[in-house]
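As you look at this complex, bear in mind that one protein chain is not there, while each of the others sits in place.
As written, the chains take the letters A and B, and residue 1 is the first residue of each chain.
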Amino acid sequence: MKRLLKSKSFRAGLVITVIMVLVTVAGYFFSPYDPEYMDLSLKFAGVSPGHIMGCDNFGRDIFSRVLCGCRTTLLVATGTVLIGCVGGVIVGSLTGYFGGVFDTVVMRINDVIFAFPAVLIALVFASLFGNGEATMILALGIAFIPSFARMVRSEFIRNRSLDYVESARLQGAGNVRIIFAHILPNAWPVLLQSVIIGFNNAVLAEAGLSYLGIGVQPPKASLGRMLSDAQSYIRISPGYALFPGLVIILMVLGLGLMGRSSYE
Amino acid sequence: MKSVLKKFLSMFITLFVVSFLAFAAFAVIPGDPALMRLKTNATPEAVEALRHSYGLDRPFLTRYFSWVSGLLMGDMGTSYTYSAPVSEIIRSKLMVTLYLTALAFVIMTLISIPVAVHCAKNDGGLTDRVISAVNQVFMSVPPFFAGIIITYIFGIGLRIFVPGGYVPFEDDPAGFIYYMFFPAFAVAIPKIAVSVRLLKSTIMKESKKDYVRTAYSRGERGNTVLYRHVIWNAMIPAVTFYAMQFVDMIAGSIITEQVFSIPGLGRILLTSIEGRDYPVVLAVLMCVAVAAVIADTVSDLGVIALDPRIRE
Partner (left out) sequence: MKKETVLKRAVSCLLAVTLTAALCGCAGGKKGGNSDKFTVGIPQDIDSLDPHDAVAAGTKEVLFNLFEGLLKPDSEGNLIPAVAQEMQEKENGKVYEFTLRSGIKFHDGSPVTVDDVAYSLNKCSATGPDGTPLVPEFANISKVETDEASSLITITLKQADTDFPAYLTCAITPEANKDKEDTAPIGTGPYKFVSYTPQDRLVVRRFDDYWGTKANIENVTFKIVPGTDTLVTDLEGGSIDMFARVLSEQARTLSENPEFQVLEGTMNLVQALYLNNGREPFKNEKVRQAICYAVNRQEILDYVSDGKGTIIGSSMYPSFKKYYMPELSDRYATDVEKAKSLLAEAGFSNGVSFTITVPSNYTQHVDTALVISRQLKEVGINAEIKEVEWGTWLSDVYTARNFDATVIGVDASNLTASALLSRFESKASNNFINFSDAAYDENYRKAMNETDDAARTESFKECERILSDRAANVYIQDLPEFVVIRKGYSGYRFYPLYVQDISLISRD
């Protein structure tokens, strides 16, 4: 940990992430305006001391909506990546480590999910469980498992015949121990890349699904949704797209910087 | 060779499971292709008649097996929306997406390999640090957002390409590549960042290994060692990575197609899911699944070809 704190990029990442989390948490207790309050006179109002990010097409305060949107987006993205990552690690490590028929069968199932469009999974889930964030997280999380699983599996295949695994085995370490204590830490850099990319994709997928009416329902704000709504208004109100976009970049960047330093 | 055969066999099984699940998915979700075509001016009788002509009034399993048997005979069915053979519709869309992905892949490879080699050689240098910082930011930019920004900078600001000015490859290959360059670039950006990072770290890891030191001690020059041994060996994990990136890029292309309004596989997949045009959706699924399996196989073969240890 001390070593980590010495790294500049880790500190930068930590600062960004802490700020983002603080802002998100603060958004629970405080926001300058009601994020759903509409004011005709403020339609597309520019940046001003009262509205530091301006207002959207309904005259709603963009800053308040970004605060509220961070919460939604963090929840959806974290939930999705968590399901995808945990699922992927379990599937990928077991198949990669043991191989054989088990590997073939599970990886084919994996292929099946991979080939299945996330949109279709989400539509099916929405019709079974109704619209909502939970449905979206579940659907996206499942859709994300295969890519994590592949990544982890190839790392395991690469590592399982390496010397250090052999020596661990000779020392009498069990399979579970080898998988989780020996190989997994080595797969960490690759996994971390996937987590960051996955996080990014989850934010986007959330916006895409909102377009189909699945997931976050208006007037509730989410960053992805704001970004896609703002596309039509980018000339009139560039800030509408820019601020949520920047916040997404910051979120991912903070994680990325921290992640990078932790294995370098 | 046996493993390739096995792969294709399991590919077919995968495809059938996928197609069955997709068929089942359409049975679960609300929406009716006949209604989608007739919209709000529909009378219940007209909808019923259209359902009949689509064969939708038959039981689920009958429909599925008639579709599968058609597929085995090489007939992908007829699109509900376009009243045209699915194979015809898919072929052109598939080519568009493949061209886009291939172009993005070429861009990624061309940029990432030299940059990664450079960074590995000058690890910790000024350029390396700058590139690494830029990389980190690029990795955090959603492709969607990258698309919008590229459109505005190059399309509207500098006016060096025409947003939405897509021309089919058959009509004008040069125009096609010219138009596709920026969308492909948008697809490639995050991938370049990831790939530089991965290549650099594998090259560095590789160059710390004993055989490299031995080579140096034998008196071989730095560059020779680098190109002759290190990069080649570093390519083994990279091949798996690149093959997966290719499949990933197909998915990325699908999003980017929306931003740049390119009529490829992504657009037809979304519109046919929305329009409940199962024959088309199933055909697209088959294409994506085949691409995934091929990439998988290629990466396995690539690893075998590059790594003498596995070859033996």
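Everything that follows uses one rule, which is that a residue touches a chain if its C-beta (ideal position, glycine included) is under 8 Å from a C-beta of that chain, and two chains touch if they have at least 3 such contacts.
What you are looking at is a predicted structure, and each value in this text was computed from that prediction instead of being measured.
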Inset, instruction - Would you mind spotting which of A:78, A:104, A:167 or A:217 touches the chain that isn't drawn? - result: A:217
Inset, instruction - Against the chain that's been left off, what residues of subunit B make contact? List them. - result: 29-32, 35-49, 52-53, 81-84, 89, 92-93, 106-107, 109-110, 113-114, 151-152, 155-156, 159-166, 168, 172, 174-179, 181, 223-224, 227-228, 231-232, 258-261, 263, 267-268, 271, 274-276
Legend entry - Contact footprint on subunit A, counting only the chain that is left out: 36, 38, 40, 43, 57-59, 123, 127, 131, 210-214, 217-219, 228, 231-233, 235-236
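Criterion: only the chains that are shown with their structure count from here on.
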Legend entry - Euclidean distance of C-alpha centroids - subunit A vs subunit B, Å: 20
Inset, instruction - Over in the complex, which subunit A residues touch subunit B? Could you list them? - result: 9, 104, 108-109, 111-112, 114-117, 119-121, 123-124, 126-128, 147, 150-151, 154, 158, 189-190, 193, 196-197, 200, 203-204, 207-208, 212, 227-228, 231, 234, 241, 245, 248-250, 252-253, 256-257, 260
Inset, instruction - Spell out the part of subunit B that touches subunit A in their complex, as residue ranges. - result: 6, 10-11, 13-15, 17-18, 21-22, 25, 28-30, 136-137, 139-145, 148, 152, 190, 194, 197-198, 201, 237, 240, 244, 248, 255, 269-270, 273-274, 281, 285, 288-289, 292-293, 296
